[in-house]
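The complex appears here minus one protein chain, its other protein chains still in place.
For chain A:
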Amino acid sequence: MAEYAHPEFLVETEWVAQHLDDPSVRIVESNEDALLYDTGHIPGAVRVDWFTTLQHPVRRDFLTKEEFEALCSSLGISNDTTVVFYGDKSNWFAVYAFWLFEYYGHEKRKVMNGGRARWIAENRPLTTEVPSYPPTTYRAKEPDASIRAFRDDVMRHIQERLPLVDVRSPKEYTGELLHMPGYPQEGAQRGGHIPGAVNIPWAQAVNEDGRFKSPEELRQLYQSRGVTPDKEIIAYCRIGERSSHTWFVLKYLLGYPKVRNYDGSWTEWGNLVGAPIEKGEGSQV
């Protein structure tokens, strides 16, 4: 079986189990459910929360560089720590954290394949004990703008007819729903998708057990829809977390050189005055 393009960014649960006491490794849990970590987590793992830890407290953005440095220090993460991310819902929020750590230049990053569900399915140990580590003096790098798209980048992308991947559910894509089923307060004024975007829901990249599909399956999934490595790609969803999952698959598992996550996503685009929108099935490549 062919390997993923950058297998060093992915680890299996067994690797994590063997590094629980490794001081050069910090395990970070990042979940959709805000209480899940408290019910039990991998021994030694610290928690980040999408809303209360990673987002800016006031404006719509994530942490500033200084705030990110303070976060890493408080979690006992040094610049040379290997950070392993895992979480619920097939690692969807874990990969968002991975993306943010890359943005601020943290080098040694890994995602635990299969996430929390697989760790539990394998009857591996959990604890409710919250660890604490001595603070570090963390120095973040200047933001890596090449992995983040803003709305003007998206506008140019449309004009140049470059591929956009909409990773939301089919009904959000067509405009039938203004929000993800069950998430009515995170909607937008308008429904539909960015013109030219193809709809490849993020979860199609994972198997039932939460692990990523094989390189062949993934290649087939994206390339058959015109999302090919020779082009610059932008992925988006509703608030930029599901699309960070697809961003990871394209960049690290398939080795696409230029992939960006549009974290403004539909909650920005669908509210933006004058922004072009396509409804219905849209463009099929």
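Assume a residue touches a chain if its C-beta (ideal position, glycine included) is under 8 Å from a C-beta of that chain, and two chains touch if they have at least 3 such contacts; residues count from 1.
FYI, contacts and distances are computed from a predicted model.
This complex has a chain not shown, and the name its UniProt record holds, of "Cysteine desufuration protein SufE", "NitT/TauT family transport system permease protein", "Cytochrome bc1 complex Rieske iron-sulfur subunit" or "YCII-related domain-containing protein", is "Cysteine desufuration protein SufE". When the omitted chain is restored, the residue from A:D38, A:D144 or A:E176 that touches it is A:D38. Note on the undisplayed chain: of the listed residues A:A117, A:A203 or A:L221, the one touching it is A:A117.
The missing chain lies against chain A, touching residues 32-36, 38-39, 50-52, 88, 116-117, 120, 180-186.
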